[in-house]
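All protein chains but one are shown in place.
Every chain is named by a letter (A, B and C) in the order it is written, and numbering of its residues begins at 1.
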């Protein structure tokens, strides 16, 4: 297989629900069209930000099908297919491939934390990559899984011809550097934390899968472009201006915060699915304030 | 509804697989018959120890149906039905009820760790308990979920007429005491950690859901009976003798260790499902040694 | 050397300060006389609860000398002498011995957390015990040190003729049981957490070093005596009644909470030393309420 180039900014999109907590395909179409009109390089559906663990398999397939229909060919369309069991991950991966995914993003299993180690990860991902019809991206999201994918595992897995990259979702820039250093040229190390995107690019990340980019796609892309152009002072300054929103939308208020922010910028994707709860009015006010402070956003 | 009495020892049974990693109904029948012949009070199927997160919904239903068929009426038959979404938990709970569960054990959601708090847990469990055709048990298993169900949440939920108890799976005896102190008489606080079972009984737990009791059911029941009879010296001494095996079977080697131990005592339920890996031969030797040291087990 | 018997309840006393944050010898005398009039087995001065890390070496010696003078011979008088360096620990230990300590309690070093392991602990404590003129007690207080003294280290050190016991300050009853199981008969395993004192006694602890016993010495001793007499139902019930105060005085409000509680029961030892801050009036009210609820305390 030929290597895949994933340079740029990818939006890990939330899954829209209607008032009855049901998948809202219409809102999904509108939102995808909006993101398609931005400078985003690509889309990630059914990631952790997509509430994938709150969807059943049929809903998952519908999300993929609807988004794929809207999203333009030629810009990477990536589907999250991680499950706790290797077999279920393979099934989801094959279905994603059949539905038009350009690549899959596979979160580490993490339920049985004490039993997860380099060997287990290497076996799991090798099985998935062997069986996958499309290239595979590793996904290390310690804040939700409670486990860490060790650099040694990434180094081994980067040698697999069907594993084309890794997303590191913590803000641990040293680990991103470790992943870069331990993998072959052309292996795509992607930042998963909006607060340290500029820093990640500085140590070899080729792009990012950034929740913030669902709300402010062009600003995130500008950080990327400025850095690529060697304009570090402006890139860093823009990153610093984005910091407060990145924190609010990301770790602090989670998916509910992201969905509330999207509504503020005119993209209503509903609220999160239960047991997740919408943010309070006070939090909406804080988000509004942060977005207004950022200046370039006209709020609805 | 009338209160449910869950005094005694419950085995959270592993799910047997065959050589092809498929559900092995025949082994499940044999194993259930073996447990039915013991002094165990009841059974928990599809708990964390049952690799529930590695099964699909159809497999889950088959496990329930097969085990239910073997397990004698009159001894509590409990089914794990926790899912990350409230709606999926309710669906699984209703199916378990329809398949003959006497109660359901519902693990806290935990994927979106930073968003879980007392309010979220209270809303989630209230929805589930309102919808459930059978009594509900809360399940706090921090080692796998990465979140803690606060005593304040348990106190509120213990007032719900369809919530009959809580399993605390850590060895945190102070928190078990908190749960007991904060709930009404008749609310069943169950220990989930084999290493501190005797201690939990001493602060008001009425029983235990103990992985160790899959392997050594009668010894675990004896700890319970000795304590209930006020024979603390013997109960404590037996608990101390069980400690090394409890540690090996539980946290140290996880489900693979439990399955290997079961094979050693003549109950072959196969290995764990991938990505979980079987224990090494060296570990089997350690498990054998521990079981032999315990003296009363004739190994195969 | 002959073995030392440390059965019973020990108060880890706070160090009294005056309004100028200076050591208040007069209050120390009064408080020690009060504790001497109780049924406490012994005293621990300069432990973590004694703000030892906030005192200089001269102040430390004065605390030992003054308390020793008041405390009756024949009831164990134990001095905390742990320092980060082995040499400084030995110096403090020798001074304590010279000032009349019956034994020393030596907290694990913990500053360089990543470098602490079983070998380091064994070497450290062996050097200290070799040099100490009096018996040595190990002190594992993970909540302040950030490191854990592994059971394997305790097992090795329990074989040293001048190491007579260990205090486990967390509420981890399973680890207490491990320490008991791994050490020779006569080795004194002491509970350091008031919330699980009864449970610790049930798995082989011979006594406790309990912050709560500074405030309610006789109630703590009663838990001990009831358990020793095999009266488990009453012991457990009393422990449950003590739980709320134990939590407030211990982990929740720290030394400031302990000192405020002591003032409420008529034993004014001043406030904590800076940077520690006194508790708020609201917290004092909560402490008062908890003490009054316990019923047998006449508050000042």
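In this text, a residue touches a chain if its C-beta (ideal position, glycine included) is under 8 Å from a C-beta of that chain, and two chains touch if they have at least 3 such contacts.
Source: prediction; values computed, not measured.
Contacts of the undrawn chain with the visible chains, over the full complex, involve A, C. Contact with the omitted chain, checked across C:36, C:70 or C:144, is made by C:144.
Although one chain is not drawn, the whole complex shows that of C:33, C:87 or C:233 it is C:87 that touches it. Not every partner is drawn; the one left out touches chain C at residues 21, 48, 53-56, 84-88, 109, 111-116, 119-121, 123-124, 127, 143-144, 146, 251-252, 254-256, 273-277.
Considering the complete assembly, chain A touches the hidden chain via residues 171-174, 177-178, 180-181, 193, 195-196, 198-199, 202-204, 230, 232-233, 236, 239-240, 243, 247.
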